[in-house]
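The other protein chains are all here in position, but one chain of the complex has been omitted.
Presenting subunit A:
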Amino acid sequence: MAAPMLRWGCRGRRWALACVDGGSCHRRGAPTGSTSNRIRGQSSVAQQPLHTAQKPRKGEHKWAAVVGLEIHAQISSNSKLFSGSQVRFSAPPNSLVSFFDASLPGTLPVLNRRCVEAAVMTGLALNCHINKKSLFDRKHYFYADLPAGYQITQHRLPIAVNGSLTYGISAGKECGQVIPKMVRVKQIQLEQDSGKSLHDDLRSQTLIDLNRAGVGLLEVVLEPDLSCGEEAATAVRELQLILQALGTSQANMAEGQLRVDANISVHHPGEPLGVRTEVKNLNSIRFLAKAIDYEIQRQISELENGGEILNETRSFHEKLGCTVSMRDKEAKQDYRFMPEPNLPPLLLYDATSLPTGADPQQVINIDQIRETLPELPSVTRERLVQQYGMLPEHSFTLLNEVGLLEFFQNVMKETRAEPKKVTSWVLNIFLGYLKQENLAVSESPVTPSALAELLDLLDSRTISSSAAKQVFEELWKREGKTPGQIVSEKQLELMQDRGALEQFCYSVMKDHPQVVMDVKKGNPRAINKLIGLVRKATLNRADPAVIKEILEKQLSS
């Protein structure tokens, strides 16, 4: 595996943020391809990075960061993991609480089939081995929003293990290429979410909302194959896209449907791993990257100043942009794990092990779920590159913005314009306007049909590309006009009358003999000046290519 590590190791340009002083962003996760199988079998013990992106300055040690993630994704299901209560975001407090969710004595868990299917589906999408037998355990801790005093999880034998998540890191703006990378998925386990505590410090009260208590979670545990904030952020973003494509989680971080804890340590390559800290509850991808990079930096400074790293839980302070020790009961806990006696082992089947005559309502067939897997983001991007000849980087951008791919595909459906032209317009002009006003695709004032019509006008040379931009600007004002209407109102059509255009050219040449002379003397730039003058005379309604052709003809005659 040395060769590919070395090969990718140099491409560190974009990680200025992640590459900390005196150290570098080591590529612990290897690229996909021939090496991935070998990587999978290896333990999470540190692999020695072979190359660093930045050469350390003389006398300085090299530092390598080791980052592992635990990601909690709320399962998108109608009801909770072990009860029939509804799952809904922002319902009135404690309105979605069954007797079981409230842990009334004597209530028992009943496993939700949908949640199991979601876990299997996610496991398959992440190339996991699906365990045909998995077990549930109780994890004990006292907290006000955990009414049973324990969480039911899968500690001993989770539903899926040994997978991989492939993601892409941009190699830099200029080349448009994306470097594929891989992080191993240790396991996926089903578990219950807790309720929410709302602390009212003024009245020294804690209010409990149990709506979330018992909602099904997929805990996806990533091996510590990541080495900086950007890698972590990109991997999580890819996981988010996969979950959304599968429909197994809405994975909306702002609504807490996707929550990330990061385990971070630093060490000198070749030496044992350092003491790690856990940064909890990172609830946006941007903060995830920031928190990890901050924490790597902090650990290195701490160690270089002779300090030591405590094995502790930290949280990310969003305003200050730093991590702070939580120093509370979240510290060292003995969870006193115990098998959940009220749930028999969860048994799954495949086509070969399915008992004959089994009631399909009573069994889950892994193969059947495999057949229903939708197209995954990596395949979608591959298809975009193949089908439309776009750059890989562009395919990433199309998928990364919520709704942008759909927008693009809708424009494609209605326009005669070339895919490259459409890609360029969607990614540069359209996305640029959105970003500028901080709008989501769904909030866009320009519909796919309007853009398609506009691109058709451009394609048929009815308008010039600068006129097209002007039309787009008008469309953005939400005045309800079609591109066609705007073009005719503003008289933006290109002049189609060749005779009239020849007349304009003739007049300009006549009025600017000096420039004509320059052209004739062999100054190649002089003709551009003439073209500009003609365009101005036509109020920008003439196609410069046509003007040039006419001028050249007239000049040579």
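Note that in this section a residue touches a chain if its C-beta (ideal position, glycine included) is under 8 Å from a C-beta of that chain, and two chains touch if they have at least 3 such contacts; residues count from 1.
Going forward, contacts and distances are computed from a predicted model.
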UniProt protein name of the chain not shown, from "Glutamyl-tRNA(Gln) amidotransferase subunit A, mitochondrial", "Origin recognition complex subunit 4", "Anaphase-promoting complex subunit 4 WD40 domain-containing protein" or "Eukaryotic translation initiation factor 3 subunit F": "Glutamyl-tRNA(Gln) amidotransferase subunit A, mitochondrial"
Contact partner of the left-out chain, one of A:Leu157, A:Ile208 or A:Leu391: A:Ile208
Touching the absent chain when the full complex is considered, from A:Met338, A:Leu373 or A:Met517: A:Met338
Absent chain, residues of subunit A that touch it: 99, 102-111, 138, 140, 142, 144, 147-150, 206, 208, 329, 334-338, 341-344
